[in-house]
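The complex appears here without one of its protein chains, the remainder shown in place.
Labels run A and B following the written order; every chain starts at residue 1.
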Amino acid sequence: MKWLGAALIAGSLLLPPFLAGDFYINLASQILIASIFALSLNLLVGFGGMTSLGHASYLGVAAYISALLTSKYGLGHGAAALISISGTIAMAAFFGVIALRASGLGFLMITLALSQVLWGLAYRMSNVTNGDNGITGLTRPAPFGISLDNPVSFYWFVLIVAAVAFAMIAIFVSSAFGSSLKGVRDQPRRMAALGFNPWLIRWTTFIYAGFWGGVAGLLYVYYHKYIHPTSLSTTSSAEALLGVIAGGSGTLGGPVAGAALVLLLKNYASAYIERWNMLLGFVFLFIVLVMPRGIVPGVSKLVASLREGLR
Amino acid sequence: MMAPASDHALEVVNLKKAFGGLTVTQNVSLTVRPGERRLIIGPNGAGKTTLFNQISGDLRPNSGSIRLFGADITYFPPYKRAHCGLARTYQIITLFASDTLEHNVTLGLLGLRKTRWQMWLPLSFYDELATEARKILDAVGLLQLAAYPISEIAYGEKRRVELAMALAQRPRVLLLDEPLAGLSNTERLTVRTLIASIPRETTLIMIEHDMDTALDLADTVTLLDYGRVIVDGERDAVIADPRTREVYLGG
Partner (left out) sequence: MQFWIIQGLNSLSLGGLLFLLSSGFSLIFGLMRIANLTHGAFFMLGTYFAAIALRSYDGLNIWVTALGAGLTVAAIGGLFERLVLARLRTNPLGQVLVTLGMSFIISDACLMLWGGDSIPVPTPQSLQAPTRLFGFVFPTYRLVLVGCAAGAAILLYALLERTRLGAMIRAGVDDGQMARAVGIPISRLFTQVFCLGAGIAGAGGVLGGPILSAYPGLDADMLPLALIVVILGGIGSLLGAFVGSFIIGFIYTFGTALFPELAYIILFLPMIFVIAFRPQGLFGRVLA
């Protein structure tokens, strides 16, 4: 049953370029990018039990490095992407060492603080980052000479990256390491007694989550061809966290559904409602109070109970 | 006369642990020979679990040393001690409630293997782990429950899973923290038989609050009270010792 559902969804991902107009194809690309980002955050939140309010750092740093290298220093996209991801991984490793000195609320606050430092830097060091104006006029890469400037070809590009990301993260979660991560989330003391090194497992996951966050960041800057300090802000991290929690952090599909929901709300709501942030706030309240485990678990519970009722 | 230190499975020397003004472990020394079955007894608050916590690395002693087969593990983090051959069970159940019995035991098997770092293959790919996990569950009489989540089995069965996980590590020294606590009579019998059947390659050190339950499993006994070793030696000698009765009945 689960495989049928997954196959249907996978199939529907192939449809947009054939059925929909440019606006919807672009929206689909954005949803895929947000999904990768949400999945990377969920490695920390759902599977690692480490709630971070600073995940946008990795998206932003990768985006900014790529933007600066290609626009100011004329580097090719391939080299820029490589340096970008390497830089993001290095930063994740460094931040991880600091953040993992604490757990729970302390961890949350450190990740918040670290991302605020980056935001402050992006905002104030205008001679490097262009500050509040952001960096504009960026280009998309052209892998194997294929231009990604039109929505359809960009969508295929993102879809391929997303498929690889989903597959790798799904395997990661069900792998031996993934099982040890979940074990450390649930019973760290017991895991240590069994021979697992909790700190090393958390730190490795932190870096891996940063890696995929960086990948999402590259796709993000390619899509928008523009980067601004807001993408590094706490609001950005909070939106991602909301998506993960709203969708259901214990699952793989949950964060994707949640990210899609947040993105759709943002795109549509901001057309009709000026106060997007306020709506976001109310949605936070609603989800936490009414559906604390998220939409996907809520819906699967509903489906399961319907099945029971039909027997 | 004295065997060299590295011949002892576990050697604790002058261990001291204080929390603020309260000294919970006072100059505790004991040696356990390989294959021995040692029972540590004492009234509530005697410091038995605190002693275990220092041996397993969950607590740092203020002074003193702990040697495992000659290696000084006093300041090793818990996971490192597992790799030196130490395993323990806990007083409270610390199993993975939403996972199956098989998965719990599999984790016990993974902890010491390089495979635990594998990120690119699903765990189910390793059938040899699954086979061995099921073998271990069979040895503790729980194979028929292998696919059930921990949350759905009885307390006595959970205790057996705890034991299974510890045995999965093939430990050289196994610390059992009140393994019989809270069990019904039948469950108690099953677990005692299990403990008795553990091969002598594994040195056993048990804590029990109630003397009678675990006495016949033990070769030697250490009696603790107020953080100090009061009596220490062969089981029958300790039972006969007048100080033992004093600790439990009066004093």
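The rule is simple: a residue touches a chain if its C-beta (ideal position, glycine included) is under 8 Å from a C-beta of that chain, and two chains touch if they have at least 3 such contacts.
Here the structure is a predicted model, which is why all the values come from computation and not from measurement.
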| item | value |
| --- | --- |
| Chains in view that touch the one left out, judged over the entire complex | A |
| Residue among A:I146, A:A167 or A:M278 touching the omitted chain | A:M278 |
| Among A:A10, A:A79 or A:I98, residue touching the chain not depicted | A:I98 |
| Given A:A56, A:L108, A:I135 or A:V256, the one touching the chain that is not displayed | A:L108 |
| Touching residue (missing chain; options A:L13, A:V117, A:M168 or A:L264) | A:V117 |
| Absent-chain contact - pick from A:I227, A:L241, A:L261 or A:V296 | A:L241 |
| Touch list for chain A against the chain that is not drawn | 51, 53, 98, 101-110, 112-114, 116-117, 119-121, 124-125, 234-235, 238, 241-242, 245, 274-278, 280-285, 288-289, 292 |
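Criterion: only the chains that are shown with their structure count from here on.
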| item | value |
| --- | --- |
| Touch list for chain B against partner chain A, complex | 56-58, 77-79, 82-83, 87-88, 90, 94-98, 103, 106-108, 110-112, 115-124, 126, 165, 169 |
| In the complex, chain A residues that touch chain B | 168, 171-172, 174-180, 182-183, 186-187, 189-198, 208 |
